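First the structure, in the form of structure tokens, and then the observations on it.
This part shows chain A:
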Amino acid sequence: MTLYLFLILGFFAVLSALMVVFSKNPIHSILYLVLTFFAIAGEYVLLNAQFLAIVNIIVYAGAIMVLFLFVVMLLNLNHETEPHKSMLRKLIAVIAAGLLMVVLVGSLKGADTMAIQPFSHNAGLIENLGKVLFDQFLLPFEVSAVLFLAAMVGAVMLGKKDIK
Partner candidate 1 sequence: MNTLIILSALGVVALFAEIFRFRKGLFPLILIGLAAAFFFTAKEYNHPQVFFGMMNFDNYAVIFSCAILIIAFLWFMMAKNYFLQETSVTDHFALILFSLVGAVVMVSFNNLTMLFLGIEILSVSVYVLAASDKTNVMSNESGFKYFLMGSFATGFLLFGITLIYGVTGSFDLTTIQHNLSTGRETYMALAGVLLLMIGLGFKSSLAPFHFWAPDVYEGAPTTVTTYMATVVKTAAFAAFYRLFSLCFWQLAAHWTDVLSWMVVLTLFIGNVSAVRQRSVKRMLAYSSVAHAGYIAIAIVAMSVPSTCAILYYTFTYSISSLSAFTILFIVSRHKGSKDISAFEGMSKANPLLSFTMTVAMLSLAGIPPTAGFFAKYYVFYTAINHGFTWLVLVAVLAALVGIYYYFRVIIAIYFKPEQQLVPIKVGPLHRTVLIITTILTLLFGLFPNLVLGWL
Partner candidate 2 sequence: MPIIALLIFTFATALIGLFIPIRYGNRFAFISSLIVFIYSLYLFCTFPITADFQYVVDYSWIQSLGIHFKVGMDGISVLLVMLTTFLTPLIIFSVRKSEPRPRAFYSLLLFMEMALIGVFVSMDGFLFYIFWEIALIPIYFICLLWGGKDRVRITLKFFIYTLTGSLFMLVGLIYLYLHTPGEHSFDIQALYTAGKSLSAHAQCILFWFFFLAFGIKMPIFPLHTWQPDTYSDAPTQGTMMLSGIMLKMGIYGLIRWMIPMLPVGLSQNAQYVMWLSIAGVLYAGIIAFTRKDMKRLLAYSSISHVGLIAAGIFAFNGQGLQGGIIQMLSHGINVVGLFFVVDIIQSRTGTRDIASLGGIRLKAPYLATVFAIIMLGAVALPLTDGFPGEFLLISGVFKFENIMGAVVGLTIIIGAVYMFRMYQRTILGETSLATENFTDLTAGEKAVLIPIVIMVILIGVCPNLFLKVSEPAILKLLGGI
């Protein structure tokens, strides 16, 4: 049962990911990306990481995607302004990425024969995560504050118009 679920979600994820790449309209791409994120969130649930699944939807599908949409609107890119690459270069891109995939898959496949029991772990429960995050990972957590600060300052600095 869970296996089928995994497969269906995986199929959706891949399909919508492909659509992200192939859609001509950026808005469509964004929407497909949201779809992908949902599918991936589904996989998280499958792995008993409900909290992450929710966070994924909130952060990615919610915040980041809105940011994207916002920028697209801001820059008025909703029409098809993008001059497409020549077929050759697209072909090369596909081949290169395919090559990478084959190589990666090839190198990882058969690396081990482990299996996962979905829904059987409680590591992903919010309480566990909280413990780990604020105990072991307190320092990274705080350091990531610096990261956000830097990103914020940076974004603001770049975004604001210079008063000349």
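Keep in mind how these were chosen: all candidates are chains of the complex that A comes from, given by their letters.
Rule of thumb we're sticking to: a contact is a pair of C-beta atoms (placed from the backbone, for glycine too) under 8 Å apart; a residue touches a chain by one contact, two chains touch by 3 or more; residues count from 1.
Bear in mind that the values here come from a model prediction, so they are computed numbers and not experimental data.
J.: Since the rest of 1 or 2 are in the complex but keep clear of chain A, which one touches it?
T.: Considering all copies, chain A is touched by candidate 1.
J.: Under the stated contact criterion, what part of chain A meets candidate 1 in this complex?
T.: Counting only chain A, the residues touching candidate 1 are 104, 107-108, 110-112, 136-140, 143-144, 146-147, 149-151, 153-158, 160, 162-164.
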